[in-house]
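All protein chains of the complex are present and in place, except for one that has been dropped.
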Amino acid sequence: MKRILVIDDAATVRLYHRSILEELGFEVSEAVNGLEALERVAEGDFDLYLVDINMPKLDGYGFLRELRGKDMPQAPAIMVSTEAGANDQKLAFLSGANLYIVKPVRPERLASHVLTLLGMTSNGRGAPS
Amino acid sequence: MTQARMISDEDFRKFREFFYRKTGMLFEDSKRYFVDKRLLERMDATDSESFRAYFTMVRFQASGEELQTLINAMTVNETYFFREEYQFRCLVDSMLEEIVTHTRQQRALRIWSVPSSSGEEPYGIAIYLLEHWPRLDDWDIEIVSSDIDTEILNQARRGRYTHRSIQNLPPSLLAKYFRRDGDHYLIDQELREAVDFTRVNVSDAADMRRHRHFDIIFCRNLLIYFDDLSRKQTAESFYDALNPGGFICLGHSESMSRISSLFRVRKFPEAIVYQKPWEAR
């Protein structure tokens, strides 16, 4: 089963993302900030990261920069932002994000992005393994 | 007969704030009974008329003696030998190896056990190094052991332990490093002499400044008694007590990722620890 790490300091947002992703058959882990996410990464591998930008201790950019600097197999990351600002978007890609989406997140959009990034079909056939 | 002494809600709040400012320890409302009991005992012992009189003495006594006695009474000193032993394994197999590889000049490596409580932790580290770190033939290691509680430090210096403390030690090590003393176990003179004991309040900048150039800090089961701000402040002081590349080990229920972003998470086969970056300035 593919594993996804959801990183956000808001409990409700983590729950929301979890419910969408579990519906699709993924295994979901959570972290409340970038540092805790790095601890999770140290404990085990993930197939995809869903990363909030503004978080205490270590924000989403900082997390991705640390992650991308690690000598390990790299999984895709989706940056989730509250702002559509061009500057944020640029920073997100420079930090190592593969995709940038703006809150509020719609379940069907998130699902199709995740499935695409993981190289799975997003047309409802072929359940994720 | 003295009149019944009492501690009002207001007294409790005032005391809690004062004690927190001094030590970083924050008592929740649920600890009210624990705190009141000890305050009343000390008020009795010092013949104080009222909480107010006692509190004034604690704050303004020039020698600070009563404050220290009160601190000694308020601390939770629970500890034992080889608590969370996997971190000691990590010390010899991973952390020290990395430091030694990065260290060009021959120098003593320094380890700080803070808080050390009655000494089981620093002595345990010493025993572990003697038993499991072959490079001890090539390198000097210094161990400093500190606590805010002066009474428990004296106990640590004596090195005399109950059965409860040594339960986790393999019998061979007990036989090798301890001597029976009635119901107690007395640790080797040599080990006692190898450790330096100091009184440290981690919330006091001046105390912290005197403790520098460490390669590894064990700070286990202290921050659980602190609030977020004191935790952050303590972590920041540790940052300056460490050499670049130095490590911090926390207790198993404590995580730096909720405290401070100054350190890097390091995953070793034995444990997750936190590191001051090698390039840190």
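Residue numbering begins at 1 within each chain, and the chains themselves are lettered A and B in the order written.
Following the convention adopted for this analysis, a contact is a pair of C-beta atoms (placed from the backbone, for glycine too) under 8 Å apart; a residue touches a chain by one contact, two chains touch by 3 or more.
Rule of thumb we're sticking to: contacts and distances are computed from a predicted model.
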Of the listed "Cytochrome c oxidase subunit 1", "ABC-type polar-amino-acid transporter", "HEAT repeat domain-containing protein" or "Alpha-ketoacid dehydrogenase subunit beta", the name UniProt assigns to the chain that isn't shown is "HEAT repeat domain-containing protein"
Which displayed chains the unshown chain touches
A, B
Of the listed residues B:Asp11, B:Glu98, B:Asp207 or B:Glu254, which contacts the missing chain in the full complex?
B:Asp207
Residue among B:Ala73, B:Leu130 or B:Leu186 that touches the chain left out of view:
B:Leu130
Contacts of chain B with the missing chain: which residues?
108, 110, 126, 129-130, 136-144, 191, 193-196, 198-199, 204-207, 209-211, 228-229, 232-233, 236-237, 239-240, 260-262, 280-281
Under the stated touch rule, tell me which residues of chain A contact the chain that is not displayed.
10-13, 15-16, 19, 53-57, 59, 61-62, 82-83, 103-107
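Keep this in mind: only the chains that are shown with their structure count from here on.
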Cα-centroid distance, chain A relative to chain B, in whole angstrom:
39
Please output the residues of chain B touching chain A within their complex, sorted ascending.
255-261, 264-267, 272
Listed in rising order, the residues of chain A that touch chain B in the complex are 32-33, 35-36, 38-39, 42-43, 57-58, 62, 66
